[in-house]
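Of the protein chains in this complex, one is absent; all others appear in place.
A, B and C are the chain letters, set down in written order, and residue numbers restart from 1 in every chain.
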Amino acid sequence: MTEGKLLSVKEIGQHNSPSDCWIVVDGQVWDLTEFHQEHPGGPAIILKYAGRDASKAYNEAHSPSVIKKTLRQDQFKGVLDYSTINSEWLKQPPTENSRVMLDNEKPPLTTLINAHDFETVASKTVSKKTWAFYSSAATDLITRDANKSCFDRIWFRPRVMRNVRSIDMRTTVQGTDLSFPLFVSPAAMARMIHPDGECAIARACESKGIMQGVSNNSSFSVEELVQAAPNGSFFFQLYVNPNREKSAELLHQISSLPQFKAVHITVDAAWPGKREADERVKADEDMGVPMSNVKAKNDTKGGGIGRLMSGNIDPGLTWDDIAFVRKHTHLPVCLKGVMSADDAILAMEAGVDGLLLSNHGGRNLDTSPPSIITLLELHRRCPEIFDKMEIYVDSGIRRGTDILKAIALGATAVGMGRSMLFATNYGQEGVEHLIDSKFTLPFFL
Amino acid sequence: MTEGKLLSVKEIGQHNSPSDCWIVVDGQVWDLTEFHQEHPGGPAIILKYAGRDASKAYNEAHSPSVIKKTLRQDQFKGVLDYSTINSEWLKQPPTENSRVMLDNEKPPLTTLINAHDFETVASKTVSKKTWAFYSSAATDLITRDANKSCFDRIWFRPRVMRNVRSIDMRTTVQGTDLSFPLFVSPAAMARMIHPDGECAIARACESKGIMQGVSNNSSFSVEELVQAAPNGSFFFQLYVNPNREKSAELLHQISSLPQFKAVHITVDAAWPGKREADERVKADEDMGVPMSNVKAKNDTKGGGIGRLMSGNIDPGLTWDDIAFVRKHTHLPVCLKGVMSADDAILAMEAGVDGLLLSNHGGRNLDTSPPSIITLLELHRRCPEIFDKMEIYVDSGIRRGTDILKAIALGATAVGMGRSMLFATNYGQEGVEHLIDSKFTLPFFL
Amino acid sequence: MTEGKLLSVKEIGQHNSPSDCWIVVDGQVWDLTEFHQEHPGGPAIILKYAGRDASKAYNEAHSPSVIKKTLRQDQFKGVLDYSTINSEWLKQPPTENSRVMLDNEKPPLTTLINAHDFETVASKTVSKKTWAFYSSAATDLITRDANKSCFDRIWFRPRVMRNVRSIDMRTTVQGTDLSFPLFVSPAAMARMIHPDGECAIARACESKGIMQGVSNNSSFSVEELVQAAPNGSFFFQLYVNPNREKSAELLHQISSLPQFKAVHITVDAAWPGKREADERVKADEDMGVPMSNVKAKNDTKGGGIGRLMSGNIDPGLTWDDIAFVRKHTHLPVCLKGVMSADDAILAMEAGVDGLLLSNHGGRNLDTSPPSIITLLELHRRCPEIFDKMEIYVDSGIRRGTDILKAIALGATAVGMGRSMLFATNYGQEGVEHLIDSKFTLPFFL
Partner (left out) sequence: MTEGKLLSVKEIGQHNSPSDCWIVVDGQVWDLTEFHQEHPGGPAIILKYAGRDASKAYNEAHSPSVIKKTLRQDQFKGVLDYSTINSEWLKQPPTENSRVMLDNEKPPLTTLINAHDFETVASKTVSKKTWAFYSSAATDLITRDANKSCFDRIWFRPRVMRNVRSIDMRTTVQGTDLSFPLFVSPAAMARMIHPDGECAIARACESKGIMQGVSNNSSFSVEELVQAAPNGSFFFQLYVNPNREKSAELLHQISSLPQFKAVHITVDAAWPGKREADERVKADEDMGVPMSNVKAKNDTKGGGIGRLMSGNIDPGLTWDDIAFVRKHTHLPVCLKGVMSADDAILAMEAGVDGLLLSNHGGRNLDTSPPSIITLLELHRRCPEIFDKMEIYVDSGIRRGTDILKAIALGATAVGMGRSMLFATNYGQEGVEHLIDSKFTLPFFL
């Protein structure tokens, strides 16, 4: 086969598209227009060399005999006329994006392949203040780190030879159909990272069929959110105000919006967490504020955005307040921030509709237990709870495998907070990309 | 509302104080004189932009509609006259302290937000010798590190929905009222870090209502300390001298001062610890001493400030000496440095009034158990001890959560030594700042 | 003995070969032609100084008296004539390879002394794409790292005073005699690292007497491999194709080659692993592909070579397919990728001939259990399995001690995949060198 029609590089180079694709391997010219779609290694690698010499790439993967055995005789087009080779032909096709990325520039969304990537990009591209507020956790970060490491220490016991050709990940949360047992955990002030803020998240959740938890401190009002995503599903995270009137008013407002499916009362924020990264940014800023009496006042109160927002949270919240909330809403009432089986049992007795096991992403009281550990504790202390209400888990979820572990251990659905904020760095498209990874690659977020 | 009176930057700029505060958001001018005090995000962020354009900061946190919904119509003052914008207007308000800090310069006290910060600052700003003496611990530092890491491995089981609107942290130690279950553990030679030394600590403890343990090797005499803080509460840490006469004399002196509430006999220093950081400074110094015979003598004895001070400590101390101490004082007698339930039981039998579970901050015998572990051992081996005497804990306390853990596990009060010395770097104000953090932010030192 | 014939450096320098070897020690000249072979420290160190002054090296190891006591009087040749010393004589013999190695250059094979070295060399000398494909593992690499660390946490209980003068490491796998209980785990596309690819491995295995597992995605066809190593022993790793006809055809082809001794059905690849290092190379490459519609298509599918190859793997594989495979081959049928005793028990019931406990080198589902742990689980849950079929282990084997541990815990033989690929970087000789280390130094690969 070293014999055949002599073909010039110019002629070969014209067959350079999916609909007319020739390549050269070891001096022989083949027509792969038909074959490239069936190529076990995918069409892209072939099309990359359409109209060019693919010998090097071919030989890295295949024995010399394969091409002849695989293709038909009529797909052999001739032999390369070496005398026509020019400098253009000798160049390799472009293989890497040679454009230099600046360190504080967002890389293309397609190059982000997991939740950690979104966090890394945010750490480099958002303001110091935003990064501090989103990323910080309480004091020594022990709970924050344990949230993730506890998932990492749970091992699968994978079974084999089960037919998994078609799998169904749909579920329902408080009666609402969702495409996947994942929701966005409520997190404050998404506008700090993107002008569309919570609206971007709302649109992404709507298009992907998952539920969004809306923070009491959302940058956008609930009306604006349902306007952005009229077919979306939401729940509302409520900080009970020392002034109960204000909370009652808010509950009525929420309850009038059919897109809202539940209310989550935050129960772990009687005192704001000491988030030191956040405090340091605040302390530095205060040094620049010229009105010293105001500064002094802030000093006493402590620093950080988290603390500033805590003025409207009642440290006097008790189990009696569930009746108060029920009085002002027809929606299912859940508790966010339960960290012990003892309180889960009290919640059962109080007849709440769901529990979000959460330590606030490690942001409130350091050395609080990881929520996946609390989930295990429920199995030991009050297994009947899984029949009586829905149990959700957040804090530390980074991978699809984390979600699967929580579901396998009895959770109804799982929330991600920080990662969703970091994805909002790219607006609606970023949040969709983060959720997408999950659907096409279910257990490997 | 894009219509309204045109306002020049010059006019707007005059409303730049808490009592007359205008800001610009997206071209509209608002009067926030009244509102800034109720701002959920705190007044400082608004006052920072008083008389200026706050659009960027506003939009990071809020939806465009919020301001209109929140403020009254009469608080809308007009629209920015863009033609009046000048370079001064376009400047951002100062946001960071741009002054360069030298590495060996103490940063402003307000930027120190926890005990670790005081340690870091001390490590950079005090003399090599002082740092070595204060920071060093025995040989491989295993006990020193475990002191802290054992606290980190104790997890809270946080309960929720309890009314914690008002909490009361007062306690009593040996009958003395304190505002918080914290005391200063006795530590030698505070003058090395600040000329006011132990007097600074005394004044801070007095003003904050906590007790000060005075070292047998204090830079200041007990008389000087009670003079500095006549309303303070103290206990005295006693090394029993091989010459018992000297100890008796000292006990009489202490007992005559009403500010002294107890005596703590140190029982873990029969042999001085091998603190190698300290020894290395000593070894380097000796190389410069010209009188070689003296140097040789020191060599034999070993190095370090700790060892030099050990000449007046009796390795022959036994349980019989408690009777000796009682004979010379009417004060409650406690033992400092108990590290096992076996000795705690003997202490009960000997009728002492309190135990300070302590491994000398890891400074004496490496791989001695962390005191929080000894505290747990008491619960298993001799739980009745908590009814018979007061139990204190020190060694490794760095966070308010550490204090809470010890108290929750039965301790009467908790001591901090090294951190207090490092805070003394800033004199009385530094020590107050360290204690203050605790009072305003109780569990998050 | 300071007296004797004066010998010039020129004369001494002529006795510089194994068959005529003089050396100088402390001015005395000795003939070591006879002795150097019996030297307890080996002959090389002596020959290095043949015809030269060996005083320094001698004195590092021996007392001055040894040489005189050890050698015969007639081996004393005289004393060095110091007046003849010249600059040439004073030079030390060459002791290190002073040639500078470029960072991306393969060092000489003799300087590679373990499997880690082969990996290190490959990381520096192969293409970015090859390195990513071979070295990558699933998501957070937890399983990949645990594969190795679990071996490291298994301790020997070495026995002493056993006669181990002659040891026999031969074994049989599915009735085939092997010189050592080791095989090459099937791994795809060895041509990426060396043009001889799997043929190099085949020849090395043949010469060393171990079995080679051939990947379904081998760069070379099975015919080419048996041609390369006609006396070799092979097994074939089968991905069952969604199109069963194709698999049947392949089975017939394999079964007709007498060198193939077994078929291993891969059962752990219903969904391809998310190997992110691999994905990142792919994502970068895609950015350079000009045909955007193709690129978009790849994006949806996910990236990496592993995923591209997964199109021909059936996620609908079940236990019924074992009957299908048996129908098309007379060879023993084994399962590759079993990760639980539950499935091992089902495999027993299904009557398969062997199990390869494997988590795909940590490449498929992260936080799958290390196979050595699964091996231990079999002992607890179904110890009878070791009598009914052969059990193999791979994933994480790097040392001879790892092999010994698996064998001691009941494995029939042990597979190495990645290390063999990295050794292929040096072709057949590299693979032989890797295996060789094992035979001469059995427990210390």
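Simple rule for what comes next: contacts are C-beta pairs under 8 Å (C-beta built on N, C-alpha and C of every residue); 3 or more make two chains touch, one makes a residue touch a chain.
Given the structure is predicted, the values throughout are model-derived calculations rather than measurements.
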Neighbouring shown chains of the undisplayed chain, as defined at the top: B, C
Full-complex contact with the absent chain, from B:25, B:61 or B:189: B:189
Which residue of B:337, B:400 or B:427 touches the chain not shown here: B:337
Among B:31, B:60 or B:276, the residue in touch with the chain that has been omitted: B:276
Contact footprint on subunit C, counting only the chain that is left out: 17-18, 40-45, 47-48, 59-63, 65-66, 69, 93-97, 108, 110-111, 113-114, 152, 154-165, 399, 401, 440-444
Touch list for subunit B against the chain that is not drawn: 130, 138-140, 142, 189, 191-192, 195, 197, 217, 219-221, 224, 267-268, 270-271, 273-274, 276, 279-280, 283-291, 294-295, 297-303, 305, 308-309, 311-312, 314-319, 321, 335, 337-340, 342-343, 346, 365-369
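Methods note: only the chains that are shown with their structure count from here on.
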Overall pattern in which the protein chains touch one another (line/ring/star/complete/other): line
Residue-number overlap at the subunit A/subunit C interface, same or different (half cut): different
Between subunit B and its twin subunit C, rotation from the CA superposition, multiple of 5 degrees: 180
Chain nearest the global centroid, as defined over all protein CA atoms shown: A
Most distant chain from subunit B by Cα centroid: C
Chain centre separation in whole Å, for subunit C relative to subunit A (CA means): 40
Centre-of-Cα separation between subunit C and subunit B, whole angstrom: 56
Sequence positions of subunit B contacting 2 or more other chains: none
